[in-house]
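I am attaching a structure below and will ask some questions about it afterwards.
Note that this complex is displayed minus one protein chain, with the remaining chains in position.
Per-chain residue numbering starts at 1, and chain names A, B and C are given in the order in which the chains are listed.
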Amino acid sequence: MTYFNGYFDYNSTTPMSDGVIKELEKAFTLFANPSSSSKQGRECKNIINLARKYTADLIGAEPEEIIFTSGGSESNNFAVKNRLLKSIQQPGTIIVSTIEHSSILSIVDYFKKEFGFSVKRISPSRKGFIETNTILKALTPDTRLITIMMANNELGNIQPIYEIAEIAAANNIFFHVDGVQAVGKIPVDVRLLKVDSLSISAHKFYGPKGVGALYLRNSKNVHPLIHGGGQEKGIRGGTENLMGIIGMGQAALEAKESLSKWQAHFTQLRSAFCKQLFEKIPDAELNGPDDGKDCLLNTLNLYIPRIRAEALSALLEHKHHCIISLGAACSNNKVLNLSHVLKAIGLSEEKIKGSFRISFGQYTRMDDVRKLVEAIYQSYQVLMSVSG
Amino acid sequence: MTYFNGYFDYNSTTPMSDGVIKELEKAFTLFANPSSSSKQGRECKNIINLARKYTADLIGAEPEEIIFTSGGSESNNFAVKNRLLKSIQQPGTIIVSTIEHSSILSIVDYFKKEFGFSVKRISPSRKGFIETNTILKALTPDTRLITIMMANNELGNIQPIYEIAEIAAANNIFFHVDGVQAVGKIPVDVRLLKVDSLSISAHKFYGPKGVGALYLRNSKNVHPLIHGGGQEKGIRGGTENLMGIIGMGQAALEAKESLSKWQAHFTQLRSAFCKQLFEKIPDAELNGPDDGKDCLLNTLNLYIPRIRAEALSALLEHKHHCIISLGAACSNNKVLNLSHVLKAIGLSEEKIKGSFRISFGQYTRMDDVRKLVEAIYQSYQVLMSVSG
Amino acid sequence: MYNSIIIENFSNPCHSGKVTSPDFSIELGNPVCGDKIIVQGVISDDRVITESRFQAWGCATTIATANIFCGYLLNRCLDAIRGIKTEKINELLGELEPSQYHCLEMLRELFQKAGEISSDKQYN
Partner (left out) sequence: MYNSIIIENFSNPCHSGKVTSPDFSIELGNPVCGDKIIVQGVISDDRVITESRFQAWGCATTIATANIFCGYLLNRCLDAIRGIKTEKINELLGELEPSQYHCLEMLRELFQKAGEISSDKQYN
């Protein structure tokens, strides 16, 4: 496994693990329609249900509560649309943070624009936290939905989801959680966490891209996103993504087994990185939580004064073969690329242009971190000398 | 390739071709996020766009007109919801055939039930054809959408889509076509065919399950099904299903190259099958088009008097290792399993219970057909002797 | 879908057929799905079923059910049939899926009707 040395963008996507690749290879000749009643069809269905169990286990859910989807974006859209379509005749208020993923922000905007919902946008603190009292203050009698992500993809903040879930439950409000960045990086247990739905995406934890799941506590009277032939308890149509689901199941199994090992690994990488970097570039700053508290330990969002992160990233990639990110990868499709998350925590345009994200994964080695710091430092010096 | 000898259910799903499997193997180590601006990300994006070109080529579309989805059901839902949500303030009439796939029927029902659209259901002829004059008669000034499948999955009928498209265009009505069963089996060319949207699914032509495409002539002002991070021209969010899309592209390439060869092959298989079967069981009947005219040549829907197709199928599977289908595979998830298609062409319950579908594929050999007929005949004799 | 007992029995329905001069005949129909079973047999003077054959029109599990039933009757004394325990009947078909429970109903009905066979030989 060397094809991703120098890769420091695991929050964007991960390579598939050896175990996942092996399962996919085995699955090449499985081809029966899982809805078919033939022996082979049943076999495929059983394999899917095993993957469902592994996926459920990763978040402490029951297999019946897991709906396979085409990824985190579909899961988010499904959860939000399902809830809001139920009160389309009486549109109310949606409470959402300003630092959600675009799949949440854009579907919420859509319901505002098309169906007259009103939206209360919760701003995070300077360090990226959604404070529970801001949720409390935003509550209205007509609140239909609260949707807050568990961990932010750019800053790594872990939000006080447990507390927010209590508030939502106490007020009988549907609470959706985008768990895409959290699941596979920190323990998540829906038995303790009173959320109504939670999104997962396999490619964030060494599974294939294009497959995910929605945990749905109550699947009665669901408005499907994809109506169809009765698959997934009749609430998500479409012939099952057999290979994707198999890959996701294996990835979930491995993530559950390895989680604490990975966390320990990230702790080491993180502190080594910070020590080395701040020694060399003392005026670099962490945009996210200071000491990594309530933070995905694999995620570092940094600001280095007087340079452009874009130029830094270009030098890192082309001179040092290191990949970092300038905010969510998705944003790069757009013309104006200022991260909405960094704006939301109040960074100036200048600071945002000097900010970048590093995210480690299970394959990042201590040596890679050392090389990365050296590469950042050298590139920084080039840029400083160029700017005179 | 022997793991699917005795498989006669290609309309339900197909095994992946060797070429597709080879491409997937190569893709295992590709893992960058196609939306990332890194060199690897760009490479993935280019690979996706190559697959888009191959997919477009298969149906004579421009690459810009192809949106990748998670399969035929999503494509159908996307197309229908996009059109109907645009006139949600003025719900009108939907014209739909009674023999559409469940992903179309259920989304149409949903709009009727939830948003007050009215639905005109077009019944097919005794042999499964949608006659254009029935569409003409159904037209109303408030018709918002016509949705008719190109080829029926159970009977194999190829519908007069070109004529219906002319009617729709002349009346300025959005026309969606479910092309899932047609594409990969007959030539489809959207340059000649004036449809507004057309659904494709890779697993029907030797690609992976869980990936498909929507051809969309005009992608302005689209209501996305999955809102998100700007992928697929901003109208279909979600990190791209890299492996699925690669597999679909390869499958489309192969289908385009092989289409006429496959068609010739099916012609031979079909006539051999019919000759042999009707010789042995003269009172068997074809439920679909008589001589295979305007019909998918790989598809045979048959009725054999005095036996239960369910019992026939069980004997075929467990004694002869032959897989056939008792209607759409999807229906088997449900309790009552009478095919809505066979009902729609007016078959009695008795006849439906004696009916089954055989569908050939590129790997079906003449010898397989001979064995199948022999197996059907032996099973038939067992059942006849059992029933006395 | 089908358990191995069911598969074995519908694949090789060795007890199918008619009996030339049956001592009894049991007929069963399922009005919902239209399945039909006719079982005929011969009873020896010492009340043992020496021949049992069925005709069935229906799904694979129905055929299997009829075959299993006939196999059970064969060489058994009428009293043993009459005294069969419910648990025993439940075991005969193996584990079933919900959609196949109606066959268990049919089997129970077959045993009930078999229990009603007059102990006197009926010459018909």
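Just so it is clear, a residue touches a chain if its C-beta (ideal position, glycine included) is under 8 Å from a C-beta of that chain, and two chains touch if they have at least 3 such contacts.
Predicted, not measured: the structure shown is a model, and the values here were computed from it.
Undergrad: Check the whole complex and report which displayed chains the hidden chain contacts.
TA: When the entire complex is considered, the left-out chain reaches A, B.
Undergrad: Per the definition of touch given earlier, which of A:50, A:119, A:138 or A:382 contacts the omitted chain?
TA: For the chain that is not drawn, the touching residue is A:382.
Undergrad: Which residue, A:308, A:351 or A:371, contacts the hidden chain when the whole complex is considered?
TA: A:308
Undergrad: Residue-wise, where is chain B in contact with the chain that is not depicted?
TA: Residue positions of chain B that touch the missing chain: 37-39, 42.
Undergrad: Quickly run down the residues of chain A that touch the omitted chain.
TA: Interface with the chain not displayed, on the chain A side: 306, 308, 310-311, 314-315, 318-319, 335, 349-350, 353, 382-383, 385-388.
To be clear about the criterion, only the chains that are shown with their structure count from here on.
Undergrad: Can you check how far apart chain A and chain B are, centre to centre, with Cα atoms defining each centre and the answer in Å?
TA: Each chain's C-alpha centroid was found; their separation is 34 Å.
Undergrad: Using Cα averages as centroids, what's the distance between chain B and chain C in whole Å?
TA: One centre to the other, that is 43 Å.
Undergrad: Can you list every residue of chain A that touches 2 or more other chains, as numbers and ranges?
TA: 37-39
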